[in-house]
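Dumping the structure here so I can ask a few things about it.
The complex appears here without one of its protein chains, the remainder shown in place.
Coming up: chain A.
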């Protein structure tokens, strides 16, 4: 199972809440990420391609990924075990590390 954020959601993801715009972290989490995660079999992973976008703000990433843990949908460990982040553009290594940090730090 795969998600390409730039193609399946938006190449200009922005903002934390739906009230900030239709491409917010909350919209990504609730409308796409959580739905795809529920379709992933126990022994499978969800591959997320993160580099077909212009860039991310921490508000978007924290709400999208950390928010899943904060809302009690997954534990940090379970979520990290389920997700694999992919990118071809090495500039996006930074965002992968930040997403993992937000998932680990979410309470």
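Going forward, a residue touches a chain if its C-beta (ideal position, glycine included) is under 8 Å from a C-beta of that chain, and two chains touch if they have at least 3 such contacts; residues count from 1.
One rule holds for everything that comes next: contacts and distances are computed from a predicted model.
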Quiz item: Which of "RPW8 domain-containing protein", "Serine/threonine protein kinase", "ABC transporter permease" or "Type 1 periplasmic binding fold superfamily protein" is the UniProt protein name of the chain not shown?
Solution: "RPW8 domain-containing protein"
Practice problem: With the full complex in mind, choose from A:9, A:28, A:56 or A:85 the residue touching the hidden chain. | Solution: A:56
Quiz item: Hey, which chain A residues sit against the chain that's not shown?
Solution: 14-17, 19-21, 54-60, 62, 90-94, 97-98, 101
